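A single protein chain has been omitted; all remaining protein chains appear in their positions.
Showing chain A:
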Amino acid sequence: MTQDSPHPRNSVDRGALYPRDRDWHPAAYTPGYKTSVTRAPSRPLVALGSTLSEETGPAFGQNAIGDLDNNLILNFTGQPAIGERIILHGRVVDENGRGIPNVLVEIWQANAGGRYRHKKDGYLAPLDPNFAGCGRCLTAWDGSYEFLTVRPGAYPWPNDVNSWRPMHVHFSVFGTGFGQRLITQCYFQGDPLIDLCPIVKTIGQRKAIESLVAPLDMNRAIPMDCLAYQFDIVLRGRRQSVFENRMEGM
């Protein structure tokens, strides 16, 4: 049950990808984040315009996704997880502002106490027996997606003596081309740990950091039920391919 019944694509899903702005993304070598020191290539990347190998990509059908897959509060045991109930929603669009429908969004996160359900996480905050911390969905016709979850807690990690990750949700997003593949992290408006975090600070530009901070969205909150945060995701755009495929004589 991997990809199935891919949705029909049109020409906007096929053009060459805009180059990545690698001054906007974090660099590979960011010594403040210590693990990057031995995991960053020391040679320059070899520049290559996108080819069919990057302009095409996997498609996922709705029947790969279960009804509760985007409900992290209930999708592990059916009993509710403990924590601050939130809707985490947004749109996946390209750099031209076009919503990207039918693409897979996957998230994972710690529980409300900052503990991950992973055998390598030994933090003393306890697991929540009703929280696994993973969710997924396909974007709707306009690129929108939605999760119901609990807000994750901050947690310590061994980088500097007293490093703490801000509250965050990991996002993995597909576009329509394998060259658009992206993993990132969503932070929450007003968290004072954001500016202290060595992983956040791998990003050099203030505006780029701000684009990872989800604002509180009271319009989407449900009274007496849950708060909401909005996290919009922008993937690489595609060139119109009209000049490459021009008709005879043009």
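Observations on the model:
Methods note: a contact is a pair of C-beta atoms (placed from the backbone, for glycine too) under 8 Å apart; a residue touches a chain by one contact, two chains touch by 3 or more; residues count from 1.
What we mean here is this: contacts and distances are computed from a predicted model.
Per the UniProt record, the absent chain's protein name among "Quinol:cytochrome C oxidoreductase", "CoA transferase subunit A", "Protocatechuate 3,4-dioxygenase subunit alpha" or "Na+/H+ antiporter subunit G" is "Protocatechuate 3,4-dioxygenase subunit alpha". Summary of contacts with the chain left out: across A:P26, A:G83, A:G113 or A:G153, the touching residue is A:P26. Check A:S53, A:Q79, A:Q189 or A:Q240 against the missing chain and you find that the one touching it is A:S53.
Residue A:L182 is the one among A:I82, A:L182 or A:L196 that touches the chain missing from this view. In the full complex, chain A touches the hidden chain at residues 1-3, 6, 9, 13-14, 16-17, 19-22, 24-28, 30, 33, 35-43, 45-54, 56-60, 64, 66, 69, 75-77, 93-97, 104, 106-108, 116-121, 132-136, 170, 172-173, 176-179, 181-185, 199-200, 202-203, 207-209, 211-212, 233-237, 244.
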